[in-house]
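Got a structure for you, written out below as structure tokens; questions coming shortly.
Every protein chain but one is kept in place in this view of the complex.
Chain lettering (A and B) follows the sequence in which the chains are written, and residue indices restart at 1 in each chain.
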Amino acid sequence: MLPIETVSFVPQPWPVRTVTKETPDTFTLTLEPPEAQSSRFEPGQFSMLWVFGVGELPISISGDADAGAHVYTVRSVGAATNSLVSREPGESLGVRGPYGVGWPMEAARGRDVVVVAGGIGLAPLRPVIYRVLRNRDQYRRLVILYGARSPRDILFRKELAAWAKQKDTQVLSTVDYGGLSWHGHVGVVTSLLKYVRLQPAQTVAMVCGPEIMMRFVARELVGKGIAAENLYLSMERHMKCAVGLCGRCQWGQHFICKDGPVFSFDRIAPLLDRYEL
Amino acid sequence: MDQSPQFRLAPEQLDKLIGSLARRGYEVIGPVVRDGAVVYDRISGAEELPRGLTDDQEAGRYRLKPRQDAAFFGYASSPQSWKKFLHPAQVKLFDAEQQDGVFRILPAPDERRRFAFVGVRACDLAAIGIQDRVMLEGPYRDAIYQARREQVFIVAVECAQSAPTCFCASMAAGPQVRSSHVDLTLIEVASSSEHWFLAQTGTDRGREVLAELEHRPSKEEERRTASEAVESAARAQTRRIDNTGIRDLLYQNFEHPRWDNVAERCLACANCTMVCPTCFCTTIEDTSDVKGEHAERWRLWDSCFTMNFSYIHGGSVRTSGKARYRQWMTHKLGSWIDQFGSSGCVGCGRCISWCPVGIDITEEVEAIRGSKGVSHGKTIA
Partner (left out) sequence: MEKQSLEKVIVEHPFFADLESYYISLLVSCASNVRFDSGKYILREGEEANEFYLIRAGRVAIEINPPQRKPIIVDTLGEGDILGWSWLLPPYTWRFCARAAEATRAIALDAKCLRTKCEQNHDLGYELLKRFSQNIYRRLDATRLQLLDVYAAH
């Protein structure tokens, strides 16, 4: 394998442009790449974002890849993520990246694209949706299935509604539990599959969400005839270096940071339910 | 040693060799005795080497004891390896200064070093080669390792004795040096009646250094004596790992009951990963001052045996000691092959000696193989 890049683990400071609250615990930050910096990335890739003196986290890029938009949607679940979302416009974040193997946009050309997202998992999949909608005639149908915990946890609500109006695009959302003011589906995201007219032979499915959710979804999709090589999951493990040198993100023989985070299901099926792998 | 010319040197030339390397601006590192063990540190002369000493090693045991002769390299492995210098235990990545939420980074100064390693055994040379593949031959190259590795001058030594814990022969990593591009390779022939070195060079700069030492072409019988000493060291090894299909063996035995057996003994103390010459896992930690104006980022050795190694929000993935031992061994002997094209083990036996409860990796492989190829549970690949 030819070396691509010599790394010294030093981030570049990028200014934060905006911070928007999406749901009670999820925020979207947009960062401004410095002049000389390339801002290119592919859907599914992530950057390591460093908060001065606190820590560094792998965050998927959730912006439009064709516009080089460095948008990061972060869920605040602990001290490190909380410090990330507490940044104010004008402050700096250290950026390293982009890293990782992204979603199979090439393999999906000329086929139906089925995107199944759970919770914050919609963020790493949003660049896929943008890419398909920007290049609409290069792909067939676009199906977006989204599951959130409850109505107030739904991400990118306005965009979901706008996407549903696009040509040959089907958008279905569900929540794990809802109140009386919720008029949509209630139940797990797998239950939305019955509303989709799947044509497995020409479908590429991309799934992102909590690991258990992805396992259930993968099982359902395979059960409905999607070939394991046409089904892709975005995996997550503890990362420190993001370049395959610290050893931490290993999962079986794979380094999630450089062999993934996106994997086709045929490569990883035996690993998925191994307890404590 | 291979077929290129071999020369005989008197033992006094070792001190001249060290001096010659120092004069060329190398930081000369060699074995010294400290706290009852052989460790690697800066040396300025041959008198600092562990002359006349050998080791008594077994599972969970390491002692130094005197030899009958004055050999400089009369012992086997030690708790340290050359990764201490090439892949250091603590490295500052950068400093940063912050004002009003905006910060600037001050990268650490260039860490380019010119080491000369004196006394690199074949197993450790193989280990350096393995770490080269990890650090320099992937899609991302480690700048820190590169800066330290590029100019290393290697004086290798082919062992004339093996410890009971050694199994480099079965790993095809020694005791003969397998690479032909080593600057200088030595075989020490030492007994109560004679003491001399056989030397071979593999590079131009090795030839230049040898030219400064008193040496003469070796005789046929001297070459025979020296190679016989090394071959007898290989024959003396009683431990071995049978590597046939070992990757699949470990992948397919994820649920083997032996892992529970090891788990009852393993303390998850991480000694094995510290002494192993190929283990490379690290962590990155932040420190900052109280005022929040100055921060540093450090890279430190880490071990897959720690609880927080696999921590992800919600908890660790490998909470049990069993899962962590299984991860280490499966990676070292199995998945390493998929990742880097070779085994991660060189048979130095350090993990066996330095395990406080004497867990023996060769015995663990035998026990898993011993079920005559019956797979336990589903495969992981």
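Here, a residue touches a chain if its C-beta (ideal position, glycine included) is under 8 Å from a C-beta of that chain, and two chains touch if they have at least 3 such contacts.
Because the structure is a prediction, the values reported are computed rather than measured.
Check the options A:R75, A:R111, A:R126 or A:R141 and report the residue that touches the missing chain.
Only one listed residue reaches the unshown chain, and that is A:R75.
For the chain left out of this view, which of A:A69, A:V188, A:A228 or A:A269 touches it?
The single option touching the absent chain is A:V188.
Consider the whole complex, including the chain that is not shown, and state which of A:K21, A:R40 or A:R149 touches that chain.
A:R149
By the contact criterion defined above, which parts of chain A meet the unshown chain? Give residue numbers in ascending order.
Interface residues of chain A facing the absent chain: 25, 75, 77, 118-120, 147-149, 153, 174, 176-180, 182-188, 190-191, 194-195, 209-210, 212-213, 216.
We adopt the following convention: only the chains that are shown with their structure count from here on.
Suppose each chain is reduced to the average of its Cα coordinates; what separation in Å results between chain A and chain B?
40
Which of the residues in chain A come into contact with chain B in the complex?
1, 3-13, 15, 50, 52-56, 77-78, 87-88, 90-92, 94, 236-238, 240-241, 243-248, 250, 252-253, 255, 258, 270-271, 274, 276-277
Of all residues in chain B, which touch chain A in the complex?
So the residues of chain B touching chain A come out as 93-94, 96, 98, 100-105, 107, 134-144, 146, 251, 254, 280-284, 286-288, 292, 295, 297, 299, 302, 304, 309-313, 317-320, 322-323, 327, 331, 334-335, 338-339, 378-381.
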